[in-house]
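Every protein chain of the complex appears in place save one, which is left out.
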Amino acid sequence: MKAGIIIFPGINRERDMAIALERSLGRKPRMIWHREEDLGGLDLIVIPGGFSYGDYLRCGAMAAHSPVMAAVRAHAARGGYVLGVCNGFQILTEAGMLPGALLRNASLRFLAMDCHLRVERADTVFTHRYQRGQVFRAPLAHGDGNYFADAATLDRLEGEGLVALRYATPQGESTAAANPNGSARNIAGILSPDLRILGLMPHPEDLVDPLLGGEDGRPLFDGLAEARVA
Amino acid sequence: MKAVVTVMLKPGVLDPQGKAIGQALQHLGFDNVGEVRAGKRIELDLTETDPARARAQAEEMARKLLANTVIERFEIAVE
Amino acid sequence: MKAVVTVMLKPGVLDPQGKAIGQALQHLGFDNVGEVRAGKRIELDLTETDPARARAQAEEMARKLLANTVIERFEIAVE
Partner (left out) sequence: MSTVDAALARSFGLNDEEYARVLAIQGRTPTLTELGIFSVMWSEHCSYKSSRIWLKELPTEAPWVIHGPGENAGVVDIGDGLAAVFKMESHNHPSFIEPYQGAATGVGGILRDVFTMGARPVANLNALRFGDPQHPRTRAVVDGVVRGIGGYGNCVGVPTVGGEVNFHPAFNGNPLVNAMTVGIAPKDRIFLSAAAGVGNPVVYVGSKTGRDGIHGATMASAEFGQDSEEKRPTVQVGDPFTEKLLIEACLELMATDAIVAIQDMGAAGLTSSSVEMAGKGGVGIALDLDAVPQREAGMTAYEMMLSESQERMLIVLRPEREAVARAIFAKWELDFSVIGRLTDTGRIVVRHQGRVEADIALAPLAEQAPLYRRPTAPTPAPPPLGAVADPAGLGAALRRLLACPDLCSRAWIYDQYDATVGGQTVKRPGAADAAVVRIEGHARALALTTDCTPRYCAADAEAGGAQAVAEAWRNLTAVGARPLAITDNLNFGNPEKPAVMGQFAAAIRGMAAACRALDFPVVSGNVSLYNETEGRAILPTPAIGGLGVLDDAAQAVGIALRPGLDLVLLGATAGHLGQSLWLREIAGHEAGPPPPVDLAAERRTGDFVRARILAGAVAACHDVADGGLLVAVAEMALTGDVGARLRAGPDEVPPVAFWFGEDQGRYVLAVADAPALLAAAAAAGVPARLLGTSGGAGLTLPGGETISVTELRQAHARFLPAWMAAGET
């Protein structure tokens, strides 16, 4: 699988992501400057975390309107995979490629800590190396991770099985106490209807090395490495 | 001309910032404060001199970038 | 009554947010945009019914909490 990482000005987790992808995919991802418009030959496009354009207006808003996003849309329409993590998730929602929006954390503070995620669906290219209901740990680091969508949208996401990951206790219960940021229904990550786009707030790419505290995030990238390309 | 775009959360979208401000005001002893809503004000200097056209431009900017209509509504004033 | 507190950075204080919005608008092709300034709008529901008193209260709230008068200035409108 050939992966590329899009770099908007202000993105800052591109190196973390490149390390995680290389570890699992066995080759370096292509680093894509946001002015590029040709994403041909790539199977997976990753929009990593950071503060694109400082996130000064709304998180992800300015990047979502960047020319490269047209190419990302085309890539998705062709059946390519897209992974948006943290700012990447915010950009995908701002671009309308995933529903809903990410509001300020309920505590109104930036939060950087580990959280636990329950895998809601294990039959996607992103999650098939986990089991359904499995809980894994991931660092999070965001000020605006409070997932919001109107009730109808939430019901549709649930009904169509598009909630990929939920904040949970280490034992797997999705309680209010396990919800770090106030996200609706403890939602940490969602999928597009064709299951080819995943957006999530936490950073599995920062937990792929035992020396750095564990490999809980690794199955996501190992799973992508095995994916059959359309 | 100057256009002012005011962006507020839609009714029904939780406004934690407004809520926190309300609580902090209560705490400071302002006990006649009811609901508080927090939003953004963006002032734009436009080279346009026609008010109607300035408003139309500001509206397009708001729709395209300044507001996220999934969660926000906006108003335009032209001065 | 409703009081609206508008908080903007004082003139001369760097406004990174306004600057970034201005650049983003330029990138989107809005090339008639000059300076952009970003600020806050806070809407307060007050139980007070006298406009002058409502304004005075909002002003005190702004000075004590809503604005950081080291770098920001504010305006009050009562509706």
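Just so it is clear, A, B and C label the chains in written order, and each chain counts residues from 1 on its own.
Assume a contact is a pair of C-beta atoms (placed from the backbone, for glycine too) under 8 Å apart; a residue touches a chain by one contact, two chains touch by 3 or more.
None of these values were measured; they are calculated from a predicted model.
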item: Contact footprint on chain A, counting only the chain that is left out; value: 9-10, 12-13, 15-16, 19-20, 49-51, 53-56, 109-113, 139, 141, 143, 203, 205-206, 209, 211-213
item: Residue ranges of chain C at the interface with the undisplayed chain; value: 9-16, 19-20, 23, 68, 70-71
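By definition in this document, only the chains that are shown with their structure count from here on.
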item: Where chain B and chain C are represented by their mean Cα positions, the distance between them in whole Å; value: 10
item: Between chain C and chain A, distance of the C-alpha-averaged centres to the nearest whole Å; value: 34
item: Centroid distance [mean C-alpha coordinates] between chain B and chain A, Å; value: 29
item: Overlap residues in chain A, where contacts from two or more other chains coincide; value: 57, 61-62, 65
item: Contacts with 2+ other chains: residues of chain C; value: 21, 24, 28, 38
item: Of chain B, residues touching chain C in the complex; value: 6, 8, 18, 21, 24-25, 28, 30, 32-48, 57, 60-61, 64-66
item: Partner chain B, residues of chain A touching it in the complex; value: 57-58, 61-62, 65, 93-94, 99-101, 103-106, 108, 146, 148-150, 182
item: Chain A-facing residues of chain B, complex; value: 12-14, 16-17, 20, 64-66, 68, 70-71
